[in-house]
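Take this structure first; my questions come after.
Our next item is subunit A:
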Amino acid sequence: MGAEEKDLRDFKLQPMKCELNFLSKSDGSAILSQGDTVALVSVNGPLDIKSTSQSIEKSTLEILFCSKGGKPSVADRYKENVIRQTCEKAVLGCLYPRTGITITIQELEDFGGFLSCALNCACLALLNSGVSLRHVFACVTCGVDEKGEVVLGGRGCDTQISCVFDSIDKTLITCFSEGTYSEGTYLEAVARCRAASELVFAFYRDVVSKYSNAI
Partner candidate 1 sequence: MAEIYKLIHPVKYFNDYISRDIRPDGRKFHEQRNIKVNVNSLKTAEASAVVKCGNTTVVCGVQLELATPKAEEPELGFLVTNVELTPLCSSKYRPGPPSDNAQVQSYMLSDIFSNSKCIDLKDLCIVPDKLAWVVYCDIVCLDNDGSLVDACIIALMASLKTLSLPTVTYDPETEEIKVDPDVRTPLKVDGCPVATSFAVYKLTERNILLTDPSAYEEEMCGGLGAHFTVCLNKGLICGNHKFGGSHLLMENQEEVLKIAKERANLVVKVIDSCIKNEKSIDK
Partner candidate 2 sequence: MAGLLLSETEKVFILHGVQDDYRSDGRSNIDYRPMELETDVVSHASGSARLRLANTDILVGVKTEIDVPKPDKPDSGRIEFFVDCSANATPEFEGRGGEQLASSISNLMQRAYHSSQAFNLKQLCIFEGKQCWKLYIDILILECGGNLCDAVSLAVKAALFNTRIPFVKAALMDGGNVDLQLSDDPYDSKLLDVGSAPLLVTLCKIGENCVVDPSAEEESCSVISLIVGVTGNRQYYTQEEETDKKTMEGKCTTIAMHGPGSVAPKTLKEAINQGIIAAKSLDEALGQALLRERQENIGFKKHSYGFLK
């Protein structure tokens, strides 16, 4: 673990800013900025949904991704799928059978790493909504610069590797990447992301404790 600790000192995540309960009408909402990238997520549920999409075993997650500039695209569906699969793992859906939980993501600013920001924001919004969770999750993005070095945050890098870890075992739930990189880089990136996820979890704790103090 020694090496990892050193890494922690060497790398800093982009500044994060968050506000919970940003929207009054949603059951839970959060707005999160990571660097210049800003996402807004609202969570509603569990609530009544169409009988065709109901499941008797668990609640159905409905994810809606709204890009800033209007027109829907195939890439939006992909992002929805990433968020759905990740949240599905985290939400204790079996507590709410035959219901739906709607998560709506609104893109506000995208300066790279939006999906990672949206995932963290979704996690905070889920926390805010009071839906029971198995664990929380944190998404960290690493970039690979021209020299082949792994950089946390990775703004402006062509090659980016993003990993989502859970809060209990710190195991990998989701990962996705852009660009090409070698095997060693990949393993290093995953390790660094894993170390950095601690920071994100600490941030979560901070936000939530502030929020609960306020109430």
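Observations, loosely collected:
By definition in this document, a contact is a pair of C-beta atoms (placed from the backbone, for glycine too) under 8 Å apart; a residue touches a chain by one contact, two chains touch by 3 or more; residues count from 1.
Inclusion criterion for the candidates: all candidates are chains of the complex that A comes from, given by their letters.
Everything numeric in this text was worked out from a predicted model, so none of it was measured.
The candidate touching subunit A in this complex, chosen from 1 or 2, is 1. Contact residues on subunit A toward candidate 1 in their complex (touch as defined above): 74-75, 77-78, 80-82, 84-89, 161, 166, 169, 171-183, 186-187, 190-191.
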